[in-house]
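Sending over a structure as structure tokens; questions will come in a sec.
Here the complex is missing one protein chain, while the rest keep their positions.
Naming follows writing order (A, B and C), and every chain is counted from residue 1.
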Amino acid sequence: MNVKILFFAGLREALGRGSESLALPDGIGTVGALRDSLAARGEPWSALATTKNLRAAVNQQMVGLDAPVKPGDEVAFFPPVTGG
Amino acid sequence: MNVKILFFAGLREALGRGSESLALPDGIGTVGALRDSLAARGEPWSALATTKNLRAAVNQQMVGLDAPVKPGDEVAFFPPVTGG
Amino acid sequence: MSISVQEADFDAGAEIAALSTGRDDVGAVASFVGLVRADKATEAKVSAGTQSAGAGETAFVAAMTLEHYPGMTEKALEAIVAEARGRWDIFGVRVIHRVGRLLPGDRIVLVAVASSHRHDAFAACEFIMDYLKTRAPFWKKEETPDGGRWVDARESDDHAAGRWNPAE
Partner (left out) sequence: MSISVQEADFDAGAEIAALSTGRDDVGAVASFVGLVRADKATEAKVSAGTQSAGAGETAFVAAMTLEHYPGMTEKALEAIVAEARGRWDIFGVRVIHRVGRLLPGDRIVLVAVASSHRHDAFAACEFIMDYLKTRAPFWKKEETPDGGRWVDARESDDHAAGRWNPAE
């Protein structure tokens, strides 16, 4: 089962896409590790490393970068929220 | 010039009147002294002495019982307010 | 007009909207509506553990009459609003307080405050309500099955107003 990855706001624009689906690479078990593996693809993916105070959610719950990720999860990366 | 005295709420009901006009008695120079002189009339005026946490206003400004009173003033006595 | 003491009901939505209509610098409108509760007279008993219930319970509020001190009321409310303006960066303020006889569920009071920022709007709105409760000359008389009863001032209202002046 793939992992579905979503991007929002300025990060979505920087990446030029709102979502990505991929098989979780071997050895990637946390949100932070997934972020690093994507950022390592080079431009424009390095925005995942440079976005200030990057936030993440797993299955629509806000989590820290040390949260676990498993196949089938919906993972989202986004800048700090600014609604209200 | 007389002093106009107003009563509100439970105090108005206890006294059976909403206002009173009288020449300021000799020697009465404060709200507290005026209250005492009225209360000394006996029933039902003693309600001015027994009303819990009696409040007063002079010329429509809330004041303490030590505030001065002079001829021509509008003085009001009432229980603590309960609006809102 | 920012302050009204009136018998008529009010339209909270229209009043809130009016505070930002025609301007683009209002980012926040905080507001409060106070209403007549049917269970107010039972409060002391309820808080003492005796839930209101059953045929023997007689502290039901059938109606409420609001008395005020015409002239002083408006001055007191204006002074409270002026004090709020001195403490926070706020734009429009609207205060409406009803007088006369009201029924459970009826609106009693509206306080609405517009500002650039939500913190100022919230703080000024709550401040105005706390001061109104302790400094504006209104008195409530409840009609219950036991007869009329003037509402006692609550110590908690004095504490609420006092917290805005920690040094006092």
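By definition in this document, contacts are C-beta pairs under 8 Å (C-beta built on N, C-alpha and C of every residue); 3 or more make two chains touch, one makes a residue touch a chain.
Note that the structure is predicted; figures quoted are calculated from it, not measured.
Displayed chains that the missing chain touches over the full complex: A, C (touch as defined at the top).
Contact with the omitted chain, checked across A:10, A:25 or A:44, is made by A:10. By the touch criterion stated above, the residues of subunit A touching the omitted chain are 6, 8-10, 12-13, 53, 57, 60-62, 76, 78-84. Remark: the residues of subunit C touching the chain excluded from display are 11-14, 16-17, 20-40, 104-105, 116, 118-119, 121-122, 125-126, 129, 160.
Everything below uses one rule, namely that only the chains that are shown with their structure count from here on.
Chain centres here are Cα averages; for subunit A and subunit B they lie 72 Å apart. Our note on geometry: subunit A versus subunit C, Cα centroid distance of 48 Å, whole angstroms. Taking each chain's centre as the mean of its C-alpha atoms, subunit B lies 26 Å from subunit C. The set of subunit A residues touching two or more other chains is empty. Shown for subunit C are the residues in touch with two or more other chains, of which there are none.
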